[in-house]
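For this depiction, one protein chain was excluded, whereas all remaining protein chains were kept in their positions.
Every chain is named by a letter (A, B and C) in the order it is written, and numbering of its residues begins at 1.
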Amino acid sequence: MSNVFEPEVDTDIAWCPGCGNFSIHQILLKTLSELKIKQQKLVLVSGIGQAAKTPQYINSNYFNGLHGRALPVATAVKSCNPELTVIAISGDGCVYGEGGNHFIHAIRRNPDITCIVHNNMVYGLTKGQASPTSRKGFISSLQISGVYSEPFNPLAVAISLNASFVARAYSADEKQTIEVLKIAIKHRGFSLVDIFQPCVSFNKLNTYKWYKENTYYLDDSHDPGNKVEAFKKAVENEKYPLGIFYTNTDNLPFEKHLPVYKDSNEPMYKRNVDSDKLAELMKNMKKN
Amino acid sequence: MSNVFEPEVDTDIAWCPGCGNFSIHQILLKTLSELKIKQQKLVLVSGIGQAAKTPQYINSNYFNGLHGRALPVATAVKSCNPELTVIAISGDGCVYGEGGNHFIHAIRRNPDITCIVHNNMVYGLTKGQASPTSRKGFISSLQISGVYSEPFNPLAVAISLNASFVARAYSADEKQTIEVLKIAIKHRGFSLVDIFQPCVSFNKLNTYKWYKENTYYLDDSHDPGNKVEAFKKAVENEKYPLGIFYTNTDNLPFEKHLPVYKDSNEPMYKRNVDSDKLAELMKNMKKN
Amino acid sequence: MNSIQLNNDMSIVISGEAGQGLQSIEQIMSNLAISSGYNVFTYSEFMSRIRGGNNSTEIRISSKRITSYVDRIDIFIPMCKGAMFRFKGRIAKETIIIGDVSHIDEMYKDAYRIIYIPLLKIMKELGGNTYINSLIIGFISNLLGSTFDSAIKTIEKRFKNFGEEIINNNMEAVKTGFELSCEIIEADKFCIQIEKTEDVKNNLILYGYEAIGLGAIAGGCNFISSYPMSPSTGVFTFLAKNAETFGIIVEQAEDEISAINMGLGAWYAGGRAMVTTSGGGFALMAEALSLAGAIESPMVIHIGQRPGPATGMPTRTEQGDFLTALYSGHGEFPRIIFAPGDKEDGIRLTHQAFNMADKFQTPVIILTDQYFMDSSNNMNDFGITGLKAEKYFEITDDKYARYKFMGNGISPRGIPDHGRGIVRVDSDEHDENGYLTEDFNVRKNMVNKRIKKMESIKQETIPPAQSGSNHYKYAVVCWGSVRNTAEEAIAAIARNDIACFSFTQLYPLYNGTADLLKSAEKLIIIENNATSQFGTFIKQETGIEFDHKILKYNGMPFSVEEITAEINKALLKE
Partner (left out) sequence: MNSIQLNNDMSIVISGEAGQGLQSIEQIMSNLAISSGYNVFTYSEFMSRIRGGNNSTEIRISSKRITSYVDRIDIFIPMCKGAMFRFKGRIAKETIIIGDVSHIDEMYKDAYRIIYIPLLKIMKELGGNTYINSLIIGFISNLLGSTFDSAIKTIEKRFKNFGEEIINNNMEAVKTGFELSCEIIEADKFCIQIEKTEDVKNNLILYGYEAIGLGAIAGGCNFISSYPMSPSTGVFTFLAKNAETFGIIVEQAEDEISAINMGLGAWYAGGRAMVTTSGGGFALMAEALSLAGAIESPMVIHIGQRPGPATGMPTRTEQGDFLTALYSGHGEFPRIIFAPGDKEDGIRLTHQAFNMADKFQTPVIILTDQYFMDSSNNMNDFGITGLKAEKYFEITDDKYARYKFMGNGISPRGIPDHGRGIVRVDSDEHDENGYLTEDFNVRKNMVNKRIKKMESIKQETIPPAQSGSNHYKYAVVCWGSVRNTAEEAIAAIARNDIACFSFTQLYPLYNGTADLLKSAEKLIIIENNATSQFGTFIKQETGIEFDHKILKYNGMPFSVEEITAEINKALLKE
């Protein structure tokens, strides 16, 4: 089976040999293909960073924007054409650091998009500084005596904001991650999939071995409908649970609230100004 | 007893008659006086908005900066002179909207400052648009058919980030709010005090009456040391609990981590470049 | 007091606290004015607060079309204590002061022309201060020769959702005001003679923010994401109000960075987006402006200027952000800057901004200011419905390359899922397909491509509006909202050797500019800022320097009188 999303040309992928990004790339290609998404209907939106290069290696529409700004772009793309499948894909620094405010407010808005975060707990592209998710004690060229800030907990924050879908995966577990991603993409509303991803060049703390030893999968006993339970799991840090933490359908997706789609699903690009209505508006403005 | 923090001059306070800001102003004046803070040692840092005008009416050092940017300023002030009492004070739009990213990361950093948010669930100064904490259905000139985004839950988010001190108060309850504020200011580490504040001009939904009817105080049975319990309380939205939700002293304050204060507490302004060390550095650079 | 006569051009200033309803008075009065057959201009100046303080509105009523602010006050109406303090310099011996004795400062009471009306007493009878504006409306409407009926009707309409008691009390207030004013007229203290004209009766009254909003709708705007910021919020609110009718997606963003990035996402997906903000919010958009340049995305940015730096004076006016609009955003890429002079410019240029943005795949900035936003005047419907939203994107095929090199630098713009092509846009330097590249040659060609677009853009620059003489010795240059005030001043000066050039496109500069200016003996520039930013730019582009700069930067707009006096001073200096 040929996968339309496979890169067209034989590109030189700019990641380091052994990097977890390669697995995520493969996982995404398989997920997209298995979901049978029409190629033209997929838009990948990314920021800047190593993770954010992913769309370059997928034969898909993409908007490779600014560092930190993938989510507002993705929200707008989806809202101008709800027929599109929109995936925001970027790094932990991009989404939780520079883009932290958009992360919060995109969750509140709840557009039907999937947000995939390659969480390597480090700034890869800029050569190894701490990211918001770096563990305490992580040493780098800027964090000379180790990180002392509390690590950002994306899952707990997302749950606090009553996010629609919250999951964590691990790049080296292809099967499980494909499964989670498929559910996330199909889920209606904002889906967060934080993927643990080893950075072999700059993160010598959170290695393949570390992830293996420090993660476990949530089992059937976990009820993703229970917010407090989800929170409990999200703040666990002896070992980090993987899987789907929380889902809720309390809120309609952002674009479903928009009055523009009340009577018609037509994407914005097909629409034109109604000049009769404009004439009428002018008339009404006259009378005030 | 004369209060040194009382405004020097008989200023025309720019709030609407009946606004909850007046009570917060009085509460703060009393708190400061009761805590016997030395006038010169207090710095108020605010953003822009109606709440952010508060420092104008207090006889104190202040840095009335940009909309949304109080927290980075406050963090730096405290870190350059840890002897100062630093209070960041601003509105819900300022701290949770424009300033959302700083809110998250200031909590992670945990400087020993107090962050007071006048939470009126509306943008007051700009005439009544929804704020991140506006309830669903809140109608304004921009939210014509009502807010549909999930309201921002500052307490739950702060708890998710393992904030050092998390409380909610109500502007009309002077005694309790002074109590909470005193504890918050004395608390070592980042203290969030979100204060419900009626905006009589633009928020006709969350009125004095509404707050009265929709709040209750946490009682002694609540254990602020229990993160999950705190979270449970924070996500309650039948009625909103008031009081101290969560405290922890897991993390040292930001400035305590700084190597500059390892051997000396001297504030930065008193320090000078050590030219011997500079000479030595140059010498070392020669050898490389 | 002698009988007072006012002819053909009257300026009424009403001064009160925030919250006293000055805006209602202003709007109702201007409607009454045109329905009575007068031209009208209004300008509100107000403090950055919701209640209290001191705000005012100037309502000019005239037989001729007037569209600018004057210092002169013919009638001054204080609505509360302390309402006169800020007007000391403008209340003249000729000014008629109408108000309650307790609202009129002592210093005026002997030597000035005052008509006392017992406002407070009447209010007390009606049961509240809130009816004061209806009373004033009643009072003035009679002065203007409106019928009692039309005054009542307007008030009725205004308060229709407010419950019977409020409606009745307001009607009562209007009636009282109307009658009071009848008495005064009968007592022969007053005579206003403004020629009426049927022409205006079918006019629109437009605020600046409505003009920008209408222009946006005409330009096909179907997406606006912004963050509230005075004085630009009116545009946002106007589009929100009309969102459902015109199919506009309206979203209040969490910050300005999100707002403009959403806008870029919208254009990418086929929407037509704009943001509205002020200088401080625009400053936050600089990086994304540069992104628009890099990915060659259309974008429309409205900046309602106010005095800076930083928060400055949030509700005041200034033209201090031209150079920052011109150079914000790192790297080198084309842009277009418009600055409407009058409300018609506002509509036309905003409409055009959407078409130009789409055509040249470049950001277009519209510069207005608080004066422009919050002033209104009557005008013709000049056929706005004839303005068309032109779409420039194309259906793509298999071989589609977003950044295909074309002679003029403008590649066909594709939209995801509109055709078979794949649309890749990249903030990194990219090749024709939109893939990131580090190839030095491709880089160079892409820079050239982007810069090349300026050539086409330059072919469509708008010349400045010229008024005054065609054979001029003196050339006065202004831009944006100064236009009408300067034009009225030049007309007042009434010399046949002076011309006024009002620029509505600031960048790229109209290429005939040097020709227009170099023939003048003396060049004067008027700007509502402290450093003559546009003058600096004209020098940079043409080498031409201005002999005289008329600058104002205290937060208020120029008045006709000020410009007149300053130009006369400049001419005398020869």
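By definition in this document, a contact is a pair of C-beta atoms (placed from the backbone, for glycine too) under 8 Å apart; a residue touches a chain by one contact, two chains touch by 3 or more.
Small disclaimer: the values here were computed from a predicted structure and weren't measured.
Asker: Taking the complete complex into account, tell me which visible chains touch the one left out.
Answerer: The omitted chain makes contact with A, B, C across the full complex.
Asker: Going by the contact rule already stated, which one of A:20, A:68 or A:151 would touch the omitted chain in the full complex?
Answerer: Missing-chain contact among the listed residues: A:68.
Asker: If I consider the whole complex, including the chain that's not displayed, which of B:69, B:118, B:187 or B:233 touches that chain?
Answerer: B:69
Asker: If the hidden chain were put back, which of B:3, B:26 or B:61 would touch it?
Answerer: B:61
Asker: With the missing chain put back, one of C:443, C:458, C:473 or C:549 would touch it. Which one?
Answerer: Selected residue, touching the omitted chain: C:443.
Asker: From the list C:188, C:332 or C:455, pick the residue that touches the absent chain.
Answerer: C:332
Asker: Which of these, C:247, C:293, C:409 or C:434, touches the one chain of the complex that we don't see?
Answerer: Selected residue, touching the omitted chain: C:293.
Asker: Can you list where subunit B touches the absent chain?
Answerer: 11, 39-41, 43, 45, 48, 53, 55-56, 59-66, 69, 71-81, 83-84, 101-102, 104-105, 109, 258-260, 262, 267-275, 277-279, 281-282, 285-286, 288
Asker: Which subunit A residues touch the hidden chain?
Answerer: Counting only subunit A, the missing chain is touched by 12, 14-17, 48, 50, 66-68, 97-98, 100, 123-127, 129-130, 132, 141-144, 201-202.
Asker: For subunit C, which positions touch the chain that isn't shown here?
Answerer: Subunit C touches the missing chain through residues 47-48, 53, 257, 278-280, 282-284, 286-287, 289-291, 293-295, 307-314, 316, 318, 320-321, 323-324, 326-333, 426-429, 438, 440-441, 443-444, 447-448, 450-451, 529-531, 533, 536-537, 539-540, 543, 545, 553-556.
In the analysis below, only the chains that are shown with their structure count from here on.
Asker: Per the contact rule at the top, check every chain pair and give me the one with the most C-beta pairs in contact.
Answerer: A-C
Asker: Can you check how far apart subunit B and subunit C are, centre to centre, with Cα atoms defining each centre and the answer in Å?
Answerer: Those two chain centres are 37 Å apart.
Asker: What is the distance in Å between the mean C-alpha positions of subunit A and subunit C?
Answerer: That pair's centroid distance is 41 Å.
Asker: What is the distance, in whole Å, between the centres of subunit A and subunit B, each centre taken as the mean of its C-alpha atoms?
Answerer: The answer is 30 Å.
Asker: Provide the list of subunit A residues touching at least two other chains, using ranges where the numbers run on.
Answerer: Within subunit A, the residues that touch at least two other chains are 101, 104-105, 109, 259.
Asker: What are the residue numbers in subunit C that touch two or more other chains?
Answerer: Subunit C, residues with two or more chain partners: 243-244, 254-255.
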